[in-house]
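The structure under discussion is supplied below as structure tokens; questions concerning it will follow.
Yeah, one chain of the complex is gone here, protein chain that is, but the others are all in their spots.
Per-chain residue numbering starts at 1, and chain names A and B are given in the order in which the chains are listed.
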Amino acid sequence: MSTPAAPGSVVGKPPPGRLARLGRGSGWQGFFFISPALVLLGALLVYPVVWTVRLSVDKGRRQLEPHEFVGLDNFKRLLTDDRRFLDLSEFPPSGALINNLRWIVLYTALCVILGLAIAVLASRVRYESLIKAVIFVPMAISATAVAMIWLFVYSPDPDQGVLNAALQGINSGFDPISWVGREGTVNYAIIFAYVWASTGFAMVVLSAALKGISTEVIEAARTDGATDWAIFRRIQLPLLSLPIAVVTVWLIINVIKVFDIVYVMSGGGPSGASEVIANRYFIETFDGGKGGYGAAMAVIMLLMIIPIMAFNIRRFRSEAVTR
Amino acid sequence: MTRYRTFLVLLPALVVALALVAAGCGGDDEGSSKSTGTVSVFSLWGGSERDAFQKVLTGFTEKTGIKAKYEQGRDFLPILRPRIAAGNPPDVAIIPRPGVVADFARDGSLKTVEEIGLDTDALTENLSQSYLDLGTVDGDLYGIVVKANSKNTIWYKPASFKQLGVQPPEDWQGLLQIADKMRSEGKKPFAVGAQGSTNSWTLTDWFENIYLHQAGPEKYQQLFTGELPFTDPTVKTALGEMTKVISDENVPGGIQGVLGTDFVTSIGQVFGTNAKAEMHGQGGFVGGIAIGQVNTKLKPITDIDFFDFPTLNPAYKGALMGAGDQAVAFTSNDDVKALMEYLASPEAGEIWAKTGAIISPNKAVPDSAYPNELAVKEAKQLKDAETFRFDGSDLLPGTLGQSWATTLQAIIQNPDKMDQELQDFQSSAEGEFEA
Partner (left out) sequence: MAVVETAATPRTTLSERLVGWISRTPVHIALVVLALIWLVPSVGLLVTSFRKRPDIAASGWWEAIGDLDFTIKNYSSVLDAQNMADAFLNSLFIAVPSTILPLMIGALAAFAFSWIAFPFRDTVFLAIVALMVVPIQAALIPVLKLFRELDITDSFIGIWLAHTGFALPFAIFLLRNFFITLPRDLIEAARVDGASNLHIFSRVVLPLSVPALASFAIFQFLWVWNDLLNALIFVQNPDQRPLTVTIVNLQSAYGAEWHLLSAGSFILMLLPLLVFFSLQRFFVQGLLSGSVK
């Protein structure tokens, strides 16, 4: 599947010259083509972001409308005085923001490592497509369904939850653990469920990249007596660094926004232990009616994503140049 | 060829145009709206409770010819708020938290009973003053209490008690002794379901009962209206008693099990076929759910019964903690008026009471309307109560009620962190009570 230009590049331009001949009329037509998109984007993305920023410096408690300007109070409170959002008073720190960081590290690492491992392992067996399909299927499922599936697996009742039943089967003295009910385990339980659903993505991308590595190089290395592991470490892994980076960035961006799976699996509990920023936003805005406070959280989310996206775009650009 | 091209380009433009045209045509009416022959009613009941309310709505339609649509949602606040913000609220909602009603009233989202045109005399005739007070915010009456329940109950299995050779206890010490006895026989005395954010209210009920009976109605009211801090020693004492009951040895699966079990499952732990525990300390509606959903073979009084919440301080014996749901109106028109009137009437109260799902706050509903002795017992409790106090966590403003439940979840897990948890909660409470 080779293509003449790089589809992933953001600013790759169509070749100049000939098109410029079209001059008259084409500019006008261009706007005609993009205007429906511009209208929708303006109304549904641009204007709302501006409005949300306006709301974030307001109390916003009358039917979620701005009515009382409070400056940066919401932000100050969020970052210094809201234990559920960010708690730096004791070690280890806690709060929704910390949970998102936990997700960013664990979820991303697990997806990439597992995805890569499966891509490599599967490439060695004949039933490769079957395995890949099995791992990939959960990607088609709604986070809501994933939450249900895993809530059931984690059930503290050993007559319902297969995890506790299995552990009890191995060690009959085992006390069933309430994986989603305990502060200490709930985050990992939810993260793992979502990893289960998302590893397919990493695997597919990395598997495609893996296959893109020329077999001649590998065979030559084999001839020289290199072991499989050495081949993996010295040849495949470095060549995969770009796809891995791409996958990682994509996963991180998704994780900053994660909501559905936490909402359905634990509602953020117990005691708010599993809340992520999106949950806090939901609760403060729709349970508490604090429109301004929630908007401040949305702005923080936006600020977290921007640098990562910028990094992504810059990398695409630099590639377009070096290739 | 031309037609195909044109079509391709025009289609998306057409859809966008349609949307804007719809905007132009739509009229937005903030005042009273026209009756349409249908009223929408929103609440959070599902299962057997929903079926029971449906009967009331059917009665309404038969009487007035106006159709009523029941709408349901798991988390009612995240459903109501966006709808209000979008100018699209249900006509009527039945809300279990007076704190939320107050929020919405002050928001300007609700219509007062006067605005709708209800007859306030009829209301004062049928509802006692404490119920009317509940629905009053800043001097105006917004909510009509249509459903009441007592939380002054602990449910048990008479057969188990007989086997153990004990009688329902009068006081707290008695209860603890029974629990000890049960443990010595290898049984778990209590079942509690406090999972996540949707079931944590069970802990708040336990605390409120203990606090009310130990510290008294006055302190109770002060605590939940922001006049008494949550760091007060009386709070700690009550929590100490609570952790004596909800402890690792007393419940199936220990504290972790409690936090991983939902409310209905916990009822099943006591009254289901595969019973794991003996007593259940939640409100009067447990009976309806136990018989209606968990184990339809249960016979009231013989298989399942309740005793009054035991006394801690004899001075407060007559105090009763309960809750109630209020009907409030977001829009004002003839259909809504008819529905609110109907819900406040003894007729509706009787139909509803017959289902066994509720106790009616309406004075004119006779005892005979209740389907079984358990309901009659509960109604009697409500009527005979010397002092009535509303469920504390429902009185708290904003998200404070939910926060309190979360704090309790943390406390039963780490009782030694109690002071810290209470302090943190108090500081967030102060912020809420101010706003």
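By definition in this document, contacts are C-beta pairs under 8 Å (C-beta built on N, C-alpha and C of every residue); 3 or more make two chains touch, one makes a residue touch a chain.
Nothing here was measured: the structure is a model prediction, and the numbers come from that model.
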item	value
Omitted-chain contact residue, chosen from A:85, A:263 or A:293	A:263
Selected from A:85, A:179, A:196 or A:293 as touching the chain missing from the view	A:196
Residue ranges of chain A at the interface with the undisplayed chain	3-15, 18-20, 22-23, 26-31, 33-34, 36-38, 40-41, 43-49, 51-52, 55, 64-65, 114, 117-118, 121-122, 124-125, 131, 133-145, 148-153, 157-160, 162, 165, 196, 201, 204-205, 208-209, 215, 219, 222-223, 225, 243, 246-247, 250, 253, 256-257, 259-260, 263-264, 278, 281, 285, 291, 294-295, 297-299, 301-302, 305-306, 309, 313
Residue numbers in chain B that touch the chain omitted from display	1, 4-5, 8-9, 11-12, 15, 18-20, 22-23, 25-28, 44-47, 71-74, 78-79, 82-83, 85-88, 193, 195, 198-199, 262-265, 268, 272-274, 289
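The working rule: only the chains that are shown with their structure count from here on.
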item	value
Whole-Å gap separating chain A and chain B, where each centre is the average of the chain's CA atoms	37
Sites on chain B touched by chain A in the complex	12-13, 16, 75, 77-78, 81-82, 84-85, 103, 107-109, 195-198, 200, 253-254, 256-261, 265, 398-399, 402, 406-407, 409-410, 413, 424, 428, 435
Interface residues, chain A side, partner chain B - complex	36, 39-40, 59, 61-65, 83, 155-157, 175-183, 266-272, 282-290
